[in-house]
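What follows is chain A.
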Amino acid sequence: MASLTEIRWHGRGGQGSKTASILLGKVASKAGKNIQAFPEYGPERMGAPVLAFNRISDEDITVHCQITSPSIVVVLDPTLLESIDVTAGIPVDGTIIINSTQTPKEIKERIGFEGEVFTVDANGISTEEIGAPFPNTPMLGALMKITDLLEFEAFKKQINKEFEKKFASKPEVIEGNMKSIDRAYQEVKSE
Partner candidate 1 sequence: MSKVNLKELSTQDERLTGGHRLCSGCGASIIVRQILHATDNPVVVGCATGCLEVSTTIYPYTAWKDSFIHNAFENAAATISGVEAAYRSLKRQGKLNENEEIKFIAFGGDGGTYDIGFQSLSGAMERGHNMVYVCYDNGAYMNTGIQRSSATPKNASTTTSPAGKVIPGKQQFRKELTDIIAAHNIPYVAQTSPHNFKDLIRKARKAFEVDGPAFLNVLSQCPRGWRYPEDLAMDLMRAATDSCFWPLFEVENGEWNLNHIPKEKAPITDWLEPQGRFKHLFKEGNEHLIEEIQENVDKRWETILHRCGEK
Partner candidate 2 sequence: MSNQVALTGNEAMAQAMKQINPDVVAAYPITPQTEVVQMFSQFVADGAVDTEFVTVESEHSAMSATVGAAAGGARAMTATAANGLALMWEIIYIAASTRLPIVMPVVNRALSGPINIHCDHSDSMGARDSGWIQLYAENAQEAYDNAIQAVRIGEHDDVRLPVMVNMDGFIISHAVENLDLLADEDVQDFIGTYQAEHTLLDTDNPVTVGPLDLQDFYFEHKKQQSEAMENAKNVIVDIAKEYKELTGRGFEYFEEYKLDDAEIAILALASTTGTAKAAVDELRDEGVKAGLLKLRMYRPFPAPEIAEVLSDLKAVAIMDRAETFSTTGGPVFTDVRSALYDAKADVEAVNYIYGLGGRDTTVEDIEFIYNELQEVVKSDSVTKRVKYLGVRE
Partner candidate 3 sequence: MTKKNNQKPGWKEIPDGGLILEAGNAIKYKTGGWRTHRPELDKDTCINCHFCWIFCPDSAVVSEGKEVTGFDHDYCKGCGICAHECPVDAISMKKEEPSTEK
């Protein structure tokens, strides 16, 4: 299980954290990885804080319990920091990526986290490229940059295919999503 990567996504209902985890899972699957992608289900509606998860591994994944100590946490909405402890269960050598205009240093101080923190203005990027804040796809681009889960060009090729399926009825948004991924990949900031 040494190769196992566990990821937790924080977002608000409607922001696409579940979609991001599923897209990541499907793309990783096509790259030959064993994967799981699953949201936490409750009665939450639009706007409520929600969670989604990924397991990605080169080995078989048989466990079916929830993820309590993810090595990577992705936060789709900076306002969640006010109410949610996004660092819960992350080991000290874990990683947090957050959609924010603040610097990683500023975030680190805000949440008092010792490990690595990355920030990217996913709302700004998606607003410019797609026309509205859809932070989930740019966050996937940022995730690709700071992990070696998947090779980036192969990831893009595959996620483009997923978008073609997902947006079959509105192909015009595919390009904006692809550009968002590219830009987030370039613009994600480390300390």
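Picked so that all candidates are chains of the complex that A comes from, given by their letters.
What we mean here is this: contacts are C-beta pairs under 8 Å (C-beta built on N, C-alpha and C of every residue); 3 or more make two chains touch, one makes a residue touch a chain; residues count from 1.
No experiment lies behind these values; they were computed from the predicted model shown.
J.: Scan 1, 2 or 3 and return whichever one touches chain A in the complex.
T.: My answer, from the options 1, 2 or 3, is 2.
J.: Taking the complex as given, what residues does chain A use to touch candidate 2?
T.: Those residues of chain A that touch candidate 2 are 1, 21-22, 25-26, 29-30, 34-39, 41, 61-66, 68.
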